[in-house]
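One protein chain is absent from this view; the other protein chains keep their places.
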Amino acid sequence: MLFAAADFAADGLDVCAFGFDINTERYGNVKRERTLESTLAGADVVALPLPYSRDGERILAPFSEKAIMVGDILNLLEEKSLLLGGKMPADFPRKAIDYYAREDFAILNAVPTAEGAIKLALEETKLTVRGMKAAVLGFGRVGKILAKTLVSLGADVTVFARSAEARAWAKVFYCDAKKFCALKEEIGAFDCIFNTVPHKILFADALERAKRGAVIIELASAPGGADAGEAARAGVRFVSAQSLPGKITPKSAGKIIYETFKEIMEEL
Amino acid sequence: MLFAAADFAADGLDVCAFGFDINTERYGNVKRERTLESTLAGADVVALPLPYSRDGERILAPFSEKAIMVGDILNLLEEKSLLLGGKMPADFPRKAIDYYAREDFAILNAVPTAEGAIKLALEETKLTVRGMKAAVLGFGRVGKILAKTLVSLGADVTVFARSAEARAWAKVFYCDAKKFCALKEEIGAFDCIFNTVPHKILFADALERAKRGAVIIELASAPGGADAGEAARAGVRFVSAQSLPGKITPKSAGKIIYETFKEIMEEL
Amino acid sequence: MLFAAADFAADGLDVCAFGFDINTERYGNVKRERTLESTLAGADVVALPLPYSRDGERILAPFSEKAIMVGDILNLLEEKSLLLGGKMPADFPRKAIDYYAREDFAILNAVPTAEGAIKLALEETKLTVRGMKAAVLGFGRVGKILAKTLVSLGADVTVFARSAEARAWAKVFYCDAKKFCALKEEIGAFDCIFNTVPHKILFADALERAKRGAVIIELASAPGGADAGEAARAGVRFVSAQSLPGKITPKSAGKIIYETFKEIMEEL
Partner (left out) sequence: MLFAAADFAADGLDVCAFGFDINTERYGNVKRERTLESTLAGADVVALPLPYSRDGERILAPFSEKAIMVGDILNLLEEKSLLLGGKMPADFPRKAIDYYAREDFAILNAVPTAEGAIKLALEETKLTVRGMKAAVLGFGRVGKILAKTLVSLGADVTVFARSAEARAWAKVFYCDAKKFCALKEEIGAFDCIFNTVPHKILFADALERAKRGAVIIELASAPGGADAGEAARAGVRFVSAQSLPGKITPKSAGKIIYETFKEIMEEL
């Protein structure tokens, strides 16, 4: 969020930040406010983090010394302020735009996710991507970008996907394409298996046939495509890899938030 | 169609062809039938071309010495035969699968279309793709594959698209992305403009600002994105480029028909 | 040459052209001189074509109505003029820089050569590059760029090269790499064979094992890697493909001449 704020400040906007007290990088031209009141006063746009909150009561603000209450924001927010937030619930008591729900935001975030996943694959397999036998399970946004990136680095990529349409896209991205039912039979070929499917798809009987030293990079949200315990029992390394953009490349994640906010403002 | 037939024959299927009398390449293991009766007798699958007909009466069969009547096929076709055809009308008097309407077929065909378009761009601009300033109008199947291919050859690619989602995909494919409203202002930068939008989008006032010697490759079906006459008046070279897969790379087009038919048969 | 001239004129240099009387594209800001005298008078740099001459007597000037004699140029050239030419002989009676002999010129020209070769491969094999089984014989400048370009378009590329060093480069470019001695055994796998080796390397006994419908694109200068007659007897299509940059993408060829001349002038 702070990187996005700095990008807007560099554009000449008057940007204030609140809740970044500890352990943060430099602010650029972003003004540091001391109170929530002064931060919200007169704001044309107010941006909350992603997710805006974990419990619906406190804003997610790990760098803030004190809790920031959602209720306080609702009380102090001016009527004219446009409210942006990540994962805003449908019944939020104030009109708000959920930027996390936007397709363009999700697509742009697939790049840092893919690059982060590849960094993890290097570390965990101890293999270069060039020559790696990689499986990508699922071919949505992250699956597509990840497969394309792996191919451009010289990996030998097989995409597993349910629909004939997704498999056609995979072929067009220079991958091999298979149905999920082929997974059990083919799994022994792969050094690294990237999962993007949010429900179980790699069962114990398939995991048992995996290559010795194979690695699963789990990119989907829970429950994900495989069970960590079953993977461990099968001798397969299981790496949970969620929220990669903010963890590995926060500057680019900030840039994407900045670009998405600009697009939202242009659309109004 | 004949290349697809040869691929099936190479798989060990019993394949008969009818209507390829003149000017054709060799048949491989495809049997050449002399009558429509013998061709259709006992067939599990009967495949018609793309489009199956231009007038609804005669099968599109440019290599046949005699006309092949749709009515004769309807009369002779056995009940058990699965009928496949391209651009079959909804009110066709017999159950038929329109393979042209399948998404996977369209995606796979975007590759020969993109490669064919690039071949034309080389010929018409007299420039290498490496270093070419290219615009891609529209970012559907063909737009995506074309932009990706141009980028991988070292072109400097700007995608013009209406939706924020499409523009996000374009950025993720390492392109620059703009709204259509920026076309008039930006057009002067491009050596080659590939249009995939099936309605007018390049108006005379934009064409007039195009670079001297610029080329438009029109990939969309009629009416397409620009008017040939207006382009000519603006001194822009206009190249109509439809049905590229069958024209430039018929062997790969046959391979795609073969893969699509196999997918259809597996789904049944 | 005329495209290079126009590039220099666009930079603000005072550029005169002589010998482009017929069938030429527009000149841009290049001045058209009527006599050799006025063309050479006061010139800081005089540039001859590539090759400067075929017989050593007349300048290669296919667009000139009259012959331009090398002797006349030698007589009229001022002492201060820097003379540039393509394939200048060592015993040329006047100090001249042979730009064709420069390594940077040869490297830059490998791009239009590779793109031109791929255009020919599309036309001749009737296959898309995506999925094409391609062999590249030799791994010098053209072999490297061609292999890299084929890979980036999704071909399945095997490089044949003599040295372990060249084969290591090929692997690093995501190709398979083999010794020439494996050619006879492997040749049956390839749809298209691009030769860059200037001496015979594809003998009749290998050609006989080639795939039906396979194509050889001969990029090397005579005698080249295969004999056209032997290829014909083996049923392999043989395509002679020399001087592709000037033939297919003359504008880019002109740009490369322009860049090389600029580099030469900076080095002085």
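Letters A, B and C mark the chains in the order given here, with residues in each chain numbered from 1 onward.
Convention: contacts are C-beta pairs under 8 Å (C-beta built on N, C-alpha and C of every residue); 3 or more make two chains touch, one makes a residue touch a chain.
The shown structure was predicted, so the numbers you read here are calculated from the model rather than taken from an experiment.
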| item | value |
| --- | --- |
| Contact partner of the left-out chain, one of A:Thr149, A:Asn195 or A:Thr260 | A:Thr149 |
| Chain not shown: contacting residue from A:Thr39, A:Ser53 or A:Thr125 | A:Thr125 |
| Residue among C:Val111, C:Ile216, C:Val236 or C:Ile257 touching the omitted chain | C:Val111 |
| Sole contact to the chain not displayed, among A:Asp7, A:Asp98 or A:Glu115 | A:Glu115 |
| On chain C, residues whose C-beta touches the chain left out of the figure | 102-105, 107-108, 110-111, 145, 148, 152, 164-165, 167-169, 171-172, 263, 267 |
| Where the missing chain touches chain B, by residue | 130, 154, 172, 174 |
| Chain A, residues in touch with the chain not shown (by the definition above) | 111-112, 115-116, 119, 122-123, 125-131, 149, 152-154, 248-252, 255 |
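The rule we apply is simple: only the chains that are shown with their structure count from here on.
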| item | value |
| --- | --- |
| Equivalent interface positions on chain B and chain C, same or different at half | same |
| Chain whose Cα mean lies nearest the overall Cα mean | B |
| For chain A paired with chain B, centre-to-centre distance based on mean C-alpha positions, whole Å | 36 |
| Gap in Å, rounded to a whole number, between the CA centres of chain C and chain A | 47 |
| Chain B, residues touching no fewer than two other chains | 111, 152 |
